[in-house]
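This view holds just a subset of the chains, kept in their places.
A and B are the chain letters, set down in written order, and residue numbers restart from 1 in every chain.
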Amino acid sequence: MKINRYQDITTIEGEGKKDYIDRHSAFLHCEDNAKAGEKFTVKVKVGDAYPHPDDFDHYIAWVQLWDGENMLAQTNFTAGALGSTPNQAEVDFYIVPGKKMKLTAAAFCTKHGLWHSDEKLVEIAE
Amino acid sequence: MKINRYQDITTIEGEGKKDYIDRHSAFLHCEDNAKAGEKFTVKVKVGDAYPHPDDFDHYIAWVQLWDGENMLAQTNFTAGALGSTPNQAEVDFYIVPGKKMKLTAAAFCTKHGLWHSDEKLVEIAE
């Protein structure tokens, strides 16, 4: 099975292809530094500049948050939770790190499969 | 199987029992009014005044967000995501309502079972 990898859409030719790649990409939104032992917020949002359909036969069914090889959390969505109109599927996770993390987000579209973000390093601030 | 229901701990006798009930209860945090067709944030947080263990053999494994009879989303956590110290499991969902909602949160503790919140009405503002 194919795993689609993040691509910077500013390097992509063609509006349709930019839209396709952006709206399926899982983006991590969080600070670059966390405090050990304290709650740290990580938003996973699918699509940045473009929205994805929320149709019954075509929607983002789940997202995952990974730290290295360890999955921290997975959110499953029911089709229609975004009002059946195009939007960015989105969830905020609250995790408590002990050491530096290598975060990855994943998203599954029921028509266009699995998408993995780039890895984001989060350092532990002193 | 038993479904544990929310109880207002100010009505409960005994510190241990208050702690037990509070730390397992799933709380909904959101506005009372939403705008139709716009993203609406709903935090589900397990425990309010008291934290719950995040031990491998005893943790909050998942939470769900329901609107009436429809489940909108479920988040599964991996033990240790809260640093293996007591805390409130927490996740923010972003949903897009079309009409008024009757929200319920559910939480599952791997030692103490299933907990349902009270229902919270969210009206659609004009």
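FYI, a residue touches a chain if its C-beta (ideal position, glycine included) is under 8 Å from a C-beta of that chain, and two chains touch if they have at least 3 such contacts.
Keep in mind the model is a prediction, meaning the values are calculated, not measured.
Enquirer: Which copy number describes the whole complex, given 2 displayed chains of the same sequence?
Expert: 4
Here, only the chains that are shown with their structure count from here on.
Enquirer: Return the distance between the CA-based centres of subunit A and subunit B, expressed in whole Å.
Expert: 23
Enquirer: Tell me, which parts of subunit A touch subunit B in their complex?
Expert: Where subunit A meets subunit B, its residues are 37, 39, 54, 70-78, 80-83, 85, 87, 89-98.
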